[in-house]
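Just one protein chain is left out here, and the rest sit where they should.
Here is chain A:
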Amino acid sequence: MSELKELIQDKISKESFSGNGSLKALSQKGLELFNEQGIPTVKHEEWKYTRISVVLNKDFSYAVDATAVTAKDVDAFRLPGHEAANELVFVNGIYHAELSNIRSSADELVILPLSEAVKGEYKAIVDANLGHSAGYHNDGVNALNNAFAYQGLFISVKKNKSVEHPLYCYYINDARTVNVLSQPRTLIHVAVNAEVKLVEEEVTIGTSDSFINKVSEIVVEENAQVHIYKIQNEDSHSSCVKTTHVRQLGVSKVNSVTITLNGGTIRNNLNFILEAPGCESNMYGLYCVKGNTHIDNHTIVDNQQPHSLSNELYKGIMDENATGVFNGKIFVRQDAQKTNAYQSNKNVLLSDTASVNTKPQLEIFADDVKCSHGCTIGRLDDEALFYLQARGIGEKAAKALLLHAFAIEILEKIELEPIRQYVDQIISERLDFEI
């Protein structure tokens, strides 16, 4: 990894970073921490069940030319509803303005390189929020992305604006000639009383190995609403660590739905830091995976103030040799009285070789709270199966019906119809279910 170290130091010395203290500091600190810690092994408590070093310790290229990707390449994977969406295209980790289509006006939506945002009117926001996730992820993977933060993107949704066009973010790795490791970084600021929907998808072009190590920090102000929909549907040579770190600074509502349909090794870190009273956070996930896909969802809900509500429901359908990890941490700090925090993880294993490790972790320091957690790992309900069969529905169709029913509870949480239908279509085909 010495190549990487030199690359970043070279970049840092070449690029002009005058007046961008917090960004430069984060990049430098990230580099130092990465050099010190390296890629986590399974000895690291947070990486016990996900052997990230196996997929990350490869001969990756770090600075691949982005110009080879054309609009036609992008056409191949645009998501339904894109005609009415802001499309943000990242190539090999870096925002690509020419390939992107921004439909919202600048008085609603501001998109700037972080290196500019850190200097101008958004300086205070960047300084206060950039790198906040590092406090929750003290490991080499997060540090590595921090080292590349200088090439990140800043997005701001302006006060009182409800952005009509959802933000479709495509994270493309161009792995047609070499193995690509990319480090996309975003800081998204959703101002007071604003509303926005985000849709994210990773895409690998080509058949070489691809790794996306992404960090997205989202700052949500008073009375704002944010929807975050992630779709993960890649081949086995594509792996990723995606960290989404949400700070709710005022009474606000954030919904997150993470759909994982295949890939190599996938780690999703999802953090909700509830820093104001009365926040609502909904975290839903569905992983429907097979082959040798490894899906690891690590979530943190940090309740710091009273009267907040968090709902968490992750469901898994695991087939063939797929492996899964669910780790759900809930902190309820001493001041966070009257917190309601619910967590549930339900899994159906369709093969004898699929497995799931699930671990709830509740740390409660307040005394007047309602918290619950539960997890199940099992097969389809025999009683339900018999009921359907007793009505003439064949075993295969009955199983498909039940699995689809299991999945639909999560799909219904996607409040963006073209995306919901798109995901439902893929799942139904996977399960041999006729919609």
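One rule holds for everything that comes next: a residue touches a chain if its C-beta (ideal position, glycine included) is under 8 Å from a C-beta of that chain, and two chains touch if they have at least 3 such contacts; residues count from 1.
One rule holds in what follows: contacts and distances are computed from a predicted model.
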Omitted chain (choose from "Glutamyl-tRNA(Gln) amidotransferase subunit A", "Phosphate-binding protein", "Fe-S cluster assembly ATPase SufC" or "Phosphonate C-P lyase system protein PhnH") - UniProt protein name: "Fe-S cluster assembly ATPase SufC"
Chain not shown: contacting residue from A:Asp65, A:Asp335 or A:Glu395: A:Glu395
Sole contact to the chain not displayed, among A:Ala71, A:Ala84, A:Ala128 or A:Ala405: A:Ala405
Option from A:Ala68, A:Val192, A:Ala384 or A:Ile426 whose C-beta touches the chain left out: A:Ala384
Residues belonging to chain A that touch the chain removed from view: 381-384, 386-395, 397-398, 401-402, 404-409
